[in-house]
Structure formats: structure tokens, C-alpha cells
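Note that this complex is displayed minus one protein chain, with the remaining chains in position.
What follows is chain A.
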Amino acid sequence: MSALRILVPVKRVIDYAVKPRINKAMTGVETVGVKHSMNPFDELSVEESVRIRKENRAPGGVEDIVTISAGPAKAQDVIRTALAMGIDRGIHVELKEGEELEPLTVAKLLKATVEAEKSNFVLLGKQSIDDDAGQTGQMLAGLLGWPQATQASKVEFGEGDSVTVTKEIDGGVETVKAKLPMIVTTDLRLNTPRFAKLPDIMKAKKKKLDKKTLADFGLTSDKRLKILKVTEPP
């Protein structure tokens, strides 16, 4: 039985309750002075990883839970939130303010991280609510050649490193089974994330947070998709 080494990538996005405004140059959305928080689907992955350990759901146990976020200095806030929710340690890949990564680059970054951290289970949100691409988990699974289960509403661990996942699909649910190592992306019905309590927030400040740069992974933030313009919807 392999012990789980879980990687939980999180993204800092504009808070879901904020109505985004297009910037004057029509190149994107105004982000300065706007409330940001952890991508809601990532909160579900953080919660699930913590519950897997707390509820002893994996027969091999949970050895380590690490979170990673690539973003500006303020992305550390969402990493601290994840740590306060119960994740062991964090990795911050610092980007310049305004610098953003495409899902394919994030997937490459995560692949390198999985290899370095010897992760065998990656829990990602099914999509980020800013770009709405919904690609990173599947791309990572493709790059690693691992099995994937997207839009999970239930994750169960069994003997022989087996993982059974109930997925939300068009018209209902579907259950698939695979063996570790595996990639799972979360859907809304997976769980209800906890609020971090003040003592946990204080404790989270002492947890380990490694800082890295894209260059450490041999990557750049070059884009394959050029944003020509961003406009208001009709």
C-alpha cells in the first residue's frame, strides 16, 4: 500500500462574488484594488485532501499534503489559507504582478513539482473561475501519463492502491476506477470547505513555505494564446 503524497494546486482569483470590470485598454479585467480569494474549486480540493487524512480514508495513510500556487506575491495569501485549512506546507512560484500562466504551462510546472515532491495523488479544481478553461488537471494527467477523473463528487480509496471516483457528467454521474498515481479534479458537490479558525490561521504562519521562480523549473510565461481584446458581453 502506498502512502498518499498529495499535491493540491491552488489559484488566487478575483472573488466569485465580485462582478469583474473590463480595463480601459480592453486587454483584460481590472484587478487592482479588487477583492481576491482562493478559487472556489481549489477550496474543495484543499478540504478533500485534509478530510482524506482526518477520516483515514486511504488504507496506506497520508504521508504529506503540499500546496502550490503560481502567482504574484499576494498569492501567498491563498497558500496561507490552504495551510490554515490543514495542508502541511506550501510552495510559492512567484510571478511578476500581472504575469499569468496558461494552463499548459501550469501543467508543466506541476509535472515538475510532482516529480520533485514524489506526489502520487494530485487534487485540482475542475476550473478556475477567472479563465474558465478547465484544462490544467487533464493536461497534467496527459503529461504524466497518469489516469484522471474529472469533476469528482466522491473519492474513495481501496485495497491495492485503487481509487474509485464518482464523476459528474452530462445527465447524471459516472463511476470510474483507477490505481495510484492519479489525478482528480473537484466538482461543487464533493464537500463543503471549512472556514479556517483563528488559531489555525496563526499556526499556518509557522508552516513551511518554499519560494521558487519559473526559471527554477526551466519555464517561462510565454503565451501560445495571444489576447487580442477583452470586451463587455453584448
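Quick note on the criterion: a contact is a pair of C-beta atoms (placed from the backbone, for glycine too) under 8 Å apart; a residue touches a chain by one contact, two chains touch by 3 or more; residues count from 1.
Just so we're on the same page, contacts and distances are computed from a predicted model.
Between "CENPW protein", "Ribonuclease", "Light-independent protochlorophyllide reductase subunit B" or "Probable electron transfer flavoprotein subunit alpha", choose the name on the UniProt record of the chain that's been left out.
Per the UniProt record, the undisplayed chain of the complex is "Probable electron transfer flavoprotein subunit alpha".
With respect to the chain omitted from the figure, which of A:Leu104, A:Leu123 or A:Ala204 is a touching residue?
Answer from the full complex: A:Leu104 touches the omitted chain.
Sort through A:Glu55, A:Glu159 or A:Glu232 and give me the one touching the missing partner chain.
Residue touching the chain left out of view: A:Glu232.
What chain A residues would touch the chain not displayed?
Touch set of chain A with respect to the missing chain: 14, 16-17, 19-20, 22, 29, 41, 102-104, 107, 126-127, 129-143, 145-151, 153, 164, 167-179, 187-189, 223-234.
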